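Removed from the display is one protein chain of the complex; every other protein chain stays in position.
Coming up: subunit A.
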Amino acid sequence: MAERELTTLLTHLKSAPSYPETTALLSRAKLLLLQLNALTPLPSTPPAHLALARTTYEQGALASIRAKNPDAFTRYVAQLRPFYEIIPAGGDDERNKVTGLYLLLLLTQGLYGEFHSELEGLAAARGEEDGVEGDRYLGYPIRLERWLMEGSYDRVWKAMKEGGVPCEEFGVFSEILTSQIRSEIASSSERAYPSLPLSSTKSLLFLDSEGAVVEFARARGWAVKDGHIYFPSAQQQEGGEEEQEKEMSQMVIENTLGYARQLETIV
């Protein structure tokens, strides 16, 4: 009974209604799962119920991404994990999509350690032939990560702009990623260039107009003079150096005293 109701509910869910509707449907679906005793997988749960539960959570995950609710998404992913462990890969599930989104989320949150742990698990779970990178959904975050690490921000930018995004849910992250790479570029520019003309800064930072550049420069505390941006790095470092000198001599003194004490205990 509950099983049939759940199936119809899920077909409703898949036809993508608005977010409030989805949440209502999802909570009803979860109640039904509870009746079926399939909210968490047990060894005794029949495979059909497992599949139903999995689909429910997948829909929930996708819905929360559309609603830009990363916390809910992470929760759904955590709930999905045991199901993915039990049910062998393949079939009609949205596994790669959800995993890909999760990877992207970790990437935008700067959790590289978790990102790589997840990736390692993926690489091990799948065969060696069908590489993880070849997958449409999984390859995207992996490529982005590599480019971000290398510093080829223009490729990241292009991938986000030129239809490189595998599906609409992935697009949600583009905004976050853009601001992320922008601040990355800004911080490297501060160190790399003594000054920059406004016009080229525009293309460098992927901004639309020079007005936006000026605004951005002000936000980061850069000086704008005669069409050039000057980075306020030099003077700050001077002061820092003196302090460093002090710190260093203190360290040397501390260390030497430490050696003396240790030597005393030994001899």
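Keep in mind that, in the parts below, contacts are C-beta pairs under 8 Å (C-beta built on N, C-alpha and C of every residue); 3 or more make two chains touch, one makes a residue touch a chain; residues count from 1.
By our rule, contacts and distances are computed from a predicted model.
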Name of the absent chain as recorded in UniProt (options "Translation initiation factor eIF2B subunit beta", "Proteasome regulatory subunit C-terminal-domain-containing protein", "Trafficking protein particle complex subunit" or "DNA-directed RNA polymerase III subunit RPC3") | "Proteasome regulatory subunit C-terminal-domain-containing protein"
Just one of A:68, A:146 or A:161 touches the chain that is missing; which is it?
-> A:146
In the full complex, which of A:121, A:171 or A:211 touches the chain missing from this view?
-> A:121
Residue positions on subunit A contacting the omitted chain are 85, 88, 112-114, 116-117, 119-121, 123-125, 128, 146, 149-155, 184-185, 187-194, 196-197, 200, 204, 244, 248, 251-252, 255, 259, 262, 266
